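Of the protein chains in this complex, one is absent; all others appear in place.
Chains: A, B and C, in written order; residue numbering restarts at 1 for each.
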Amino acid sequence: MTKSGRSVAAAIAVAVTGLALPWIVPSITTQAAFLWLMILFSLTWDINGGQMGYNSFGNVFFFGVGVYACALVQRDSGLSYYAGLGAGIGAGALAAALSALVLGPAMLAIRGHYFAIATLGLSIVAANVASAWEYIGAASGIAAPLFPGAIGGRAKFFYYLLFALAVLTFLLVRRLYRSRLGLAINAIRDDEDKAEAMGLHTTRYKVFAWSIAALLLGAAGGPVGNLVGFIDPNDLAFAGATFGVWMVLMAVLGGKGTLWGPVIGAVVFHVTQELFWTWLLGWQRVAMGLLIVVIVVFFPTGILGWVARRRTTAA
Amino acid sequence: MSNLTVLADAPVLLVQLVVSGILVGAIFALVAYGMALVWGVMNIINIAQGEFVMLGGYVVFFLDRAGIAPVFGIPVAALVLYVVGVALYHTVIRRIVGRDMFTSILATFGISILLQQLANQLFSADIRTVRSGLPSLFFADGMITIPEVNLVGFAAAVVVGALLVAFLRTTRMGQAIRATAQNARAARVLGIDTDRVYATTFAINCAICGAAGGLVAMTWFIQPYLGLTYTLRSFMIVIVAGLGNLSGVIVAGAGLGVVEDLAGFVLGSEYQTAFVFMLLVVILVGRNLWLARERRSLR
Amino acid sequence: MSTLLEVHGVSKRFGGVVANREVSLDVPEGSITGLIGPNGSGKTTLFNSIAGTHPIDSGSIRFDGHEISRLRVPQVARLGIVRTFQQTHVYRGMDCVRNMQISTPHSGDTLLSMLRESTAAETERALQLLDFVGLYGKRMLPAGDLSFGQQKLLEFAMALMNAPRLLLLDEPTAGVNPVLINGLVDRLKRANAELGITLLVIEHNMRVIMNLASRIYCLAHGEMLAEGSPATIRDDPRVVDAYLGAT
Partner (left out) sequence: MQRSVKTLAAACAVVALAVGAGVRTAAAEDTITLGAAVSLTGKYSVNGKNTQDGYNLAAKVINEHGGVKVGGKAYQLKIVYYDDESTSARGAQLVERLISQDHVDFVLGPYGSALTKAIVPITEKYGVPMVEGNGADRGLFTKGYKYLFATLNTSDYYLRAAVSILADEAKREGRDPKSLKIAIAIENDNFSQDVRDGVEEDAKKYGMQVVIDDKLPADLNDMTATLTKVKALKPDALFISGHEKGAVLGIREVAAQRVYVPMLALTHCDSAQITEKFGKDANYAFCGSQWDSRMTYSDRWFGNPQKYAELFNATFHYEPPYQAAESTATVEVFADAIARAGSLDRAKVRDAIAATDMMTFYGPIKFDATGKNIAKSMVMYQVQDQKYVVVAPAKWATGKPIFPAPQWDKR
């Protein structure tokens, strides 16, 4: 097969699997929808984490902004369900991207682990403010409007929405990494001083790349809020201890700084997690902690890195 | 803003807020010593810091239930955590020393989840407390109260800080630790067993956290999920104080305590945490802008 | 020849230590100018001041008639001043070709132009330059896997890719295999002659700098000690003293 032939085959395989899944095994539609969300999470995290060298613990902030923006539009705009949802998702993506544009120049000037901690701080502030601010429901959260379709239709509808978003994200980052901007953020990751000395508009590129991640995360917020049905500031929107950390883990697990690594990491992580939940009642988090330690300590380059290393030693 | 009026009407309350802020901050500072030590010597940011505090608290709690007073329980907690520290070092930490800092953050995050969930399974999530049996002191007609247990915490923070400095200055191990912090490779060339230095450093950190945990159980409460509170606050203290600045740690700790109390009073408790972390972000951004003035950046 | 870079009375102190005191030098357009001096005499500090790594305390630095002493590193670079580092700085995780592709001039770049892929012409130019420095055979290797000397060559090639007007080279031959040094000197000269790039070179290897530069400045203890043609500098007793005194 030629190279393009293979990518066409891969694309068809993903499309068929993705489209058919809710019809083959309808009972896991929600979990599968979350799988696409996880892929989107780790792919977007890897834009700044793996490819740009800015390890963020706060990307969940943009997701949360998207969740709330969409919920507020749906609640207050008076539009019909689908129009409100569409406008809400747009608003969520825009609000998230805007906040990245505004925060970016200051935040992305902070390097290394200080950046990681500053972004962590950002997401904690957001979670606390969201649970104190009456207008957005404070700690009581917001309930998403009821889906007008048939039973089981809700899960399917949002499954396809998230599937489409995940595919869009994949295509977008693939295009991004091929462009000169991709080269630029890689250069920033490898040696930001050098990149500056060579005249790259480092701040501009960093902020732009972060905003793309934010845009996609913000767009994912609306569908997830509606899929879950009830928006809790700490457990869903700004869920730093779960989503916020998972996005990092999945990318690291699969192999950060690669195109397929985050995808593979997300699939393996999500499936493992579902299995833990089913079979290790109460102990699943213990297993999760152990798994994290093992991944980070023994497979620091992720699954892809591990495979590549085994190949080179075998050859 | 009515809260500000209250404060203006009764300035004595300001004294109460500042004093208790300082005393509370001292316990954060205690945890921060260990973090600064591990960070400075091993270049590891330990996210499991708060979980060691929690474990120390449980040791003191179970000893107390078995009839052993916290006065004796706290040293035992320190000892137990020392052993936990050595064990953790040899199983996990030694494999991440020298790797990039992000690895250490993730690995210790894994340890923290592991420990808190194990605690939940083994000890249950019940809120536990240890009674100190210590009374409170009153000043200014009862408007200022200082629970003696807070004073104990403050004294412990100062004493541990002093001991730590003395240890690092005078003992052979302390000198080895300082040498390793300066330049690990050179230290190895000079015949220092850096592996042992790291193990000791990490274990000392755990011991300090263990002792702090005992104080936490006596002053507030312990439960499996309290770790992050202490990790984040000690992190913030270390950032503000700067690495390798042990006396700065206690000042920064006290400062943090005061700021939290004042923020809670003026803005309302619901914005207390948000304010503190907003401050963290502002400090990081601000320090960076300050450095950028000289065309430099924070690293 | 007009003056491209004009450093006038620049002072820089770090805490109490004076690194540069009232340093002045001129780099004529199209020339190769040398900067020598014992270790710690403030050569790299002067480079950093020019490149925008840190602000200067007093004095002025003019490039093509414009004051640049308050600009930051990327802005200075986009004006056409590119510097290499004593310790190599390359994009270690990327292969040599990608290192080159991202080193095109950035003065005209917009976000939109960054969204396109590298053109065939750019890649062609990258390969040419890699060939020029003798790294064509290693073009697919990650830069981090190259030897120190090879990284220096790559850095030089990247600098050429950027098509600067002025190239600041910080000890280009240090750590390079002695057998290759002559070839490198030759390439520096060709870059100057064929590409019209003005060079300001810090160098410790006296043989190299005497051969390369048309005019040489000598710094000692942060002050400009002497300047002149290679021959004058070689015979200047103060220069000899400075070197002997320092070692």
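Definition applied: contacts are C-beta pairs under 8 Å (C-beta built on N, C-alpha and C of every residue); 3 or more make two chains touch, one makes a residue touch a chain.
What you see is a predicted model; the values in this text were computed from it and never measured.
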{"item": "Neighbouring shown chains of the undisplayed chain, as defined at the top", "value": "A, B"}
{"item": "Which residue of B:Thr180, B:Gln223 or B:Asn288 touches the chain not shown here", "value": "B:Gln223"}
{"item": "Interface residues of subunit A (partner: the chain not displayed)", "value": "1, 3, 6-7, 9-10, 13-14, 17, 25-28, 30-32, 34-35, 128, 131-132, 138-141, 143-144, 146-147, 151-152, 154-155, 228-230, 232, 234-236, 239, 242, 260, 263-264, 267-268, 271, 274-275, 277-279, 281-282, 284-285"}
{"item": "Residues of subunit B in contact with the chain not shown", "value": "3, 6, 9-10, 13, 16-17, 20-21, 24, 117, 120, 124-127, 129, 131, 136, 138, 142-143, 145, 147, 149, 216, 220-221, 223, 225-226, 228-229, 260-265, 268-270, 272-274"}
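Note that in this section only the chains that are shown with their structure count from here on.
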{"item": "Reference subunit A; chain at largest CA-centroid distance", "value": "C"}
{"item": "Chain with minimal offset from the mean of all protein Cα atoms", "value": "A"}
{"item": "Dominant interface by contact count, named by its two chains", "value": "A-B"}
{"item": "Residues of subunit A engaged with two or more neighbouring chains", "value": "none"}
{"item": "Multi-partner residues of subunit C (at least 2 other chains)", "value": "72-73"}
{"item": "Partner subunit C, residues of subunit A touching it in the complex", "value": "178-181, 183-184, 186-187, 189-191, 193-202, 204-205, 208, 257"}
{"item": "Complex contacts: residues of subunit A adjacent to subunit B", "value": "55, 106-107, 109-114, 116-118, 120-122, 124-125, 128-129, 131-132, 241, 245, 248-249, 252, 282-283, 285-286, 288-293, 295-298, 300"}
{"item": "Residue ranges of subunit C touching subunit A (in the complex, touch as defined)", "value": "51, 72-74, 77-78, 82-83, 85, 89-94, 98-99, 101-103, 105-107, 109, 111, 113-118, 143, 158, 162"}
